[in-house]
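Below is one structure. I have some questions about it.
Of the protein chains in this complex, all but one are displayed in their positions.
Labels A, B and C are assigned to the chains in the order they are written; within every chain, residues are numbered from 1.
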Amino acid sequence: MKKKVAIVGASGYTGRELLRLLAQHPFLQATAVMTARAGTQPEPPAFPNDPVIAAYDEQALRTVDGVFLCTPHGAASEIAKAALAAGRKVVDLSADFRLRSPERYAAVYGAPHPAPELLTEAIYGLTEHARAAVTAARLVANPGCYPTSVLLPLLPLLQAGLLDPHAPIVSDSKSGTSGAGKNPSERTHFGNVHENFCAYGIGNHRHQPEICQQAGTERVVFVPHLLPTFRGILSTLYLTPATGTTAERMRSCLQERYGHEAFVQVYAKGAPELRCVQMSNQCHIAVHACGPVAVVVSVLDNLLKGASGQALQNMNLMLGLPEGAGLS
Amino acid sequence: MKKKVAIVGASGYTGRELLRLLAQHPFLQATAVMTARAGTQPEPPAFPNDPVIAAYDEQALRTVDGVFLCTPHGAASEIAKAALAAGRKVVDLSADFRLRSPERYAAVYGAPHPAPELLTEAIYGLTEHARAAVTAARLVANPGCYPTSVLLPLLPLLQAGLLDPHAPIVSDSKSGTSGAGKNPSERTHFGNVHENFCAYGIGNHRHQPEICQQAGTERVVFVPHLLPTFRGILSTLYLTPATGTTAERMRSCLQERYGHEAFVQVYAKGAPELRCVQMSNQCHIAVHACGPVAVVVSVLDNLLKGASGQALQNMNLMLGLPEGAGLS
Amino acid sequence: MKKKVAIVGASGYTGRELLRLLAQHPFLQATAVMTARAGTQPEPPAFPNDPVIAAYDEQALRTVDGVFLCTPHGAASEIAKAALAAGRKVVDLSADFRLRSPERYAAVYGAPHPAPELLTEAIYGLTEHARAAVTAARLVANPGCYPTSVLLPLLPLLQAGLLDPHAPIVSDSKSGTSGAGKNPSERTHFGNVHENFCAYGIGNHRHQPEICQQAGTERVVFVPHLLPTFRGILSTLYLTPATGTTAERMRSCLQERYGHEAFVQVYAKGAPELRCVQMSNQCHIAVHACGPVAVVVSVLDNLLKGASGQALQNMNLMLGLPEGAGLS
Partner (left out) sequence: MKKKVAIVGASGYTGRELLRLLAQHPFLQATAVMTARAGTQPEPPAFPNDPVIAAYDEQALRTVDGVFLCTPHGAASEIAKAALAAGRKVVDLSADFRLRSPERYAAVYGAPHPAPELLTEAIYGLTEHARAAVTAARLVANPGCYPTSVLLPLLPLLQAGLLDPHAPIVSDSKSGTSGAGKNPSERTHFGNVHENFCAYGIGNHRHQPEICQQAGTERVVFVPHLLPTFRGILSTLYLTPATGTTAERMRSCLQERYGHEAFVQVYAKGAPELRCVQMSNQCHIAVHACGPVAVVVSVLDNLLKGASGQALQNMNLMLGLPEGAGLS
């Protein structure tokens, strides 16, 4: 007997990715697949094998064990409240519960937080760094795609005191267009992406405060770029070692920290490329010396370890299942 | 009466780009279009409109006013010597004359320098920073594509003392595949580039010593990446301002320095993308504050301002022609 | 003294392409660059070098010699009437005047024709097949991109009686996404185009009746496909030779017909690819035998010979200028 989950906001990229993963999951099945708003007439499938998506139905949340929220930020909070009230576990893939401070949320997202009473309870679900808390949680804020690619290599180095505490922590990050979602826009028009490349959100991207919060420092410099690819994030970090530390020692630190992790791999040599992790829940990391700094390259699939894959890791833990089920 | 130029190594991307530019040039024509080696049977053109390329013929160098060398590094020096001996002006697009020190050349390129006697004479042709010297030169070393994208924004800031003299100078640079040349390789196989992205040469790319030499500091951290595009370089620089300096002041510095330049443009707002400069000889630059650093975005077309376009700027000057002829 | 032209609907791809061509034109300049509707507040340029586009102003049409209409179909007719009334020459790049029958227009475009009185006067501007008429015309209907790629090889073969009069005339055509225009849509979302390919409009594409009309037969089978490229159309035609005819004879026919044309080239061997014609006003054609049929491959740049380039050819003729001015 498989446990049951709902996907709310199933028509977007992260919802579809969850459906694909759940179709192979040994212990979970998606029994409620819905849009984010009641009364929204879902579009008929464009192709015969596309999933059928129902209009949002709050009652359906009572029929499942866990709920994935794949809605836009702002819309997730109300549904989360309803699901929690019904006693269901919730993994929210939107940004609603990632920032702990409602003031910061308001500043970053331009609106008052819709459910500030839940902020203290929500667990930031960077799974490898919050396993026990996620297992016990009712509500998990699934990390942003960029922050996951930055925090996985960064946190162990910070915790081990291997970084110069005064130097900037620079992450030059590049993402495929699926990070911008399924809705057509100027930004994702083929003619604007193909044979093009750009930086965007310099100094004001919403993932910068999220990274700062989790890293516990405001010295993070995060500049995202848009790649002419569909899937994948590659972050290149420029980190100044603490006095007496080397890139080799930083690599060893990460190898020790992640040596037993199934979904994080630290390279002994070479550097990972997007294709090493596309279609997998893996984050691959390399560390190399380059003059005065250590250069860290981190890659993941933004729709998997950067979104739906990590969400499933978290839901597995919350429902008492093996963490990697459905993710191999 | 147009002046005459030769292109040696005309079958590669930079040679073909020069042919394209010269076809529209009001004062220059390509009258000798050759491979890099005598006796090399050139391939017949693949398509009816492709240029016909002859085998290398040293005598042909005597029939022209200027010579463009589009050969691999190492092969350019001998041809340069022959052309100079015949009294011709030479612009070398290879790396042979970019590093002033023969020792450094040997360390970086893995072979003794083939013509060390010419190194003191060769002018590093970053045109906007060497106009007088280029105009008077017999031999110009055309800068590398990545170094041009880094040095154009960097040099004025260094010269004005606007950068923290102890902080790393980080350039995270991304290039289209045409930078890797016309010969098929694992690296440029469609299946390895498309829907992929990677960093390469971390800590050992040949353009890093070139940038360091011109910048006069070893604090440069240069990490190149391979984009799934054909044309274009975007460099994102992370620069720590000197005490009391701001990103705005750095932008003003660049605006003043390049305000009268035809081929460098500094944005008052926004940031340039690859498509802003593809197929042009322009370098576009933006400066923005991002936490503790200034983020500089610099874009150019690696085959034009990063290679053949700048080479033509230089040749125009050397032959007494208007610098921008054939480049509008 | 250059003559003056207006571009109405200048923000789309064909308008921008005209601006690019006119910037290099020896005898023409764009002095009125407008949107398609009065009162439409044009967007400010996204980048410093983007053209400034004014709101539509009918008075401005009186200040020019010729008018290019780059508006959507339906919107062009009213502006054409105003420009003609002011005594100006008009090249309409929309579909408004391509079909001679107002009934067929209504059936194909789903609305009554907005200016049926002009239909008899409008010249279908496939330049190489309508040179005299275009030269004398007040109003030219610029051919569709696909029809140009099909009709250039097809018409001489039909006129010479080299095709089986009972066999289907099949054109399997493939276009880059710029043919779908600048406005974002599901169809042109990067995630739907990249690493994808599809046929569309099977049996009901609007260019099929246009091709049938000009070919004088309803036996045309036209199936368009969407390529993951920006520019270019490649049409593969499958033509059954008339009894006793061969592919070689068909090739000779085309070589004779186009031997003196500047913008059409017939290959003696091999087959053209998109890159042979991108960024040029050329149409390249090859003919090869393949079992019972002759296979014709025809390529052009849909924004140039398939739109703005051919429009400029036509305008040049209408204003008494050399046909190829601004197009080399």
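The rule is short, and it goes like this: a contact is a pair of C-beta atoms (placed from the backbone, for glycine too) under 8 Å apart; a residue touches a chain by one contact, two chains touch by 3 or more.
From a predicted model like this one, the values you see are computed outputs, not experimental measurements.
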Query - Option from A:M1, A:A46 or A:A132 whose C-beta touches the chain left out - result: A:A46
Report task. Quick one: say which of C:A82, C:A106 or C:V223 touches the chain that got left out. Result -> C:V223
Report task. Check the options C:E103, C:E195 or C:E248 and report the residue that touches the missing chain. Result -> C:E195
Query raised in the report: Just one of A:E17, A:E195, A:D301 or A:E323 touches the chain that is missing; which is it?
Result: A:E195
**Report entry** chain B residues touching the omitted chain (full complex)
**Finding:** 13, 177-178, 182, 184-186, 188-191, 193-195, 228-230
Query raised in the report: Residues of chain A in contact with the chain that isn't shown?
Result: 46-49, 194-195, 265, 267-268, 270, 272-273, 276, 279
Query raised in the report: Where does chain C touch the missing chain, residue by residue?
Result: 167-168, 170, 172, 174, 176, 192, 195-200, 202-203, 208, 218-223, 225, 227-232, 234, 236, 238, 240, 271-275, 278, 288-293, 295, 297
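Note that only the chains that are shown with their structure count from here on.
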Report task. Using mean Cα positions as chain centres, tell me which chain lies farthest from chain C. Result -> A
**Report entry** Geometric centre distance via CA averages, chain C-chain A, whole Å
**Finding:** 46
Requested in this report: Find every residue in chain B that makes contact with two or more other chains and list them.
Outcome: 195, 272-273
